[in-house]
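With one protein chain held back, the other chains of the complex are shown just where they sit.
Chain IDs A and B follow the sequence of writing; residue 1 opens each chain.
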Amino acid sequence: MPVPLQATGTATPTGTAANGTAGAAPPSAPLADAISGLLGGGLLGDVVGALLGAFLIANLMLIMTAVAGPWAKRKITAAFTDRIAVNRIGPFGLLIIVADAVRLLSKELVIPDGADRPAFDIAPIVLPFSALLGFAVIPMGNGIHLADPETGLVFAFAASSIASLGLIMAGYASNNKYSLLGGLRSIAQNLAYEIPLVITAASVVIFTGTLQMSGIVAQQTETLINVGGIRIPQWFAFVNPFAFVLFLAANMAEIGRNPFDIPEAPTEIVAGYQTEYGSVYFVLFYLGEFIHIFLGGAIMATLFLGGPAGPILPGFLWFIIKIWAFFLFTQWARSAIPRVRIDQLIEIGWKGMLVLSFANLVLTAIIVGVIA
Amino acid sequence: MIGLLKGMATTMKHALDGKTFTVEYPDVAPEVSPRFRGVHKFSQERCIWCRQCENVCPNDTIQIVQDDQRNGEQYNLHIGQCIYCRLCEEVCPVDAILLTQNFEFTADTKDDFVYNKEQLKNVPWYKDIDPLASREPDRGAWIGEGEGEVDYQ
Partner (left out) sequence: MSLEEPSPDAGAIEAVPQTADELADLLGDRVLDREEHVNAPGFVVRPDEVQDVLFTLRDEAGYDHLSCVTAQEYEDRYESIYHLKKYDDPTDEVSVVVPTPSDAPVSQTAEPVYRTADWHEREAYDLVGIDYDDHPDLRRILLPETWQGHPLSRDYDQSRPQVVALREHANPLQEDQRAGDGDTMFLNIGPHHPATHGVLHVKATLDGEQIADLESDIGYLHRCEEQMCQQGTYRHQIMPYPDRWDYISAGILNEWAYARAAEDLADLEVPEYAQVIRTMSAELCRIASHMLAVGTFALDVYGDFTAIFMYAVRDREKVQNILEDLTGQRLMFNYLRLGGVVWDLPEPREEFFEKIRDFLDDLPESLEEYHDLITSNEILQSRTVGTGVLPPEVAKSYGATGPVARGSGIDYDLRRDDPYGYYDELDWDVITDDGCDNFSRLFVRLREVEESAKIIEQCVDILEDWPEDERTIQSNVPRTLKPEADKEIYRAVEAAKGELGIYIRSDGTDKPGRFKIRSPCFSNLQTLPEMSEGEYVPDMIASLGSLDIVLGEVDR
């Protein structure tokens, strides 16, 4: 969890302040420090600050997921399919979230006979846990940044890949062949696409020279070019669009979304690793999947879209807009793109994406070496 | 790649043009054509108790009880079991039983769906549309001559 490496209390929030130099800003924990500063500092203040900060960010993410899952997903899918979806309960149908929550939580928790008990119960917790853990290091603008270690990027990736452990636990512990198939597929998929993902991120690091998230964001606030009075910032999506597209594809595969949603291909293996889960566990899986989508969007926004940067509106709002844009993109892809077969998926991962991401890395290294 | 993008563009076009194909039932009543086959309506005044409807029903859904002077006592129709084929209306010589366009009927148990004479008489017309009017034109379209002998029984 977030531990400020400096002296407590007065670390400066380094969110959107243009820092200029391609170097490591001192690691800090802006949000935690801000809260603990309010409480007067000291060890108690730090601990309470850290916990409260984590609580706030987790709640924020969960609220967004709650809106995205039962409500936004249905509305967006309905728009793509010429329908009107949830519109009866509450204004714009928003109370469907409450209705869905009550409905799902009131269902009977069925434990299949022969399920591997501790693993069966822990798996649904691991999935959202890993995603929320990743959110600890994402800079969200306006000082809302829970921790800023020097190796923030690596931490984000590491946290989100704990999810694979959860999936394989769910797949195996369910005592169900469909779940096993789903779990194995998901592990194969995660392994195949993890490396291109990280290597493409590494190409961004070559640009910035730092793994610290705030540093990466700060780098992107510089100007790329000036087009007719409009200043275009140095977002890495503009600098290296090839890497952006590659990262987008690898991200879709990591979070298990069309066209790579094989682990839970409903028409083939019923529900994959989620088959045997009902009630609370299902809610956890469902939410966990959406938090992962938002985490993927957040990492992409931080790395390629300048994080919480944008004109007029406060940075935090831009951040929310960017991760919702990513969510919309996944829903769009879900409506229109078919699913690839597992062997084609692995082939694309190991033969296609890996080669391309290495090529991208070399290219970036050359460019940086030549320019700088 | 191009095919993928074309597909995505098509769905986005649908999303953005804002037309929906669904109707918000029950706020908006769906369009029902005049020939729609819904719940039956029975008129005891017209019925001549010929029992043709009972005979022709593929499902044995109609049950008629007569006393020993061949007066009609009961006319029961299980609207849950009925397959709405309309053969009873077709063979009825006096239009004593008709299918209205009414499709909204409910009951608490399956047995409540057995409608007797009274209930069948009280089935409302859907939006006050008389279904016979939509079948009127068929009285103009003649049953033609065939090659075989005319053999009506």
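Following the convention adopted for this analysis, a residue touches a chain if its C-beta (ideal position, glycine included) is under 8 Å from a C-beta of that chain, and two chains touch if they have at least 3 such contacts.
Since this is a predicted model, take the numbers as computed values, not measurements.
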Partner chains on view for the chain not depicted: A, B
Candidates A:46, A:100, A:148 or A:261 - the one touching the absent chain: A:261
Residues of subunit B (touch criterion as defined above) contacting the omitted chain: 1-4, 6-7, 9-11, 14, 21, 31-37, 56-58, 83-87, 90-91, 99, 134-138, 140-148, 150-153
Those residues of subunit A which, in the complete complex, touch the missing chain: 77, 80-83, 177-178, 181, 258-259, 261, 265-270, 334-344
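Note that in this section only the chains that are shown with their structure count from here on.
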Where subunit A and subunit B are represented by their mean Cα positions, the distance between them in whole Å: 55
Subunit A contact footprint on subunit B (complex, rising order): 4, 7-8, 10-12, 14-15, 19-22, 24
Sites on subunit A touched by subunit B in the complex: 76, 78-84, 87, 332-333, 335-337
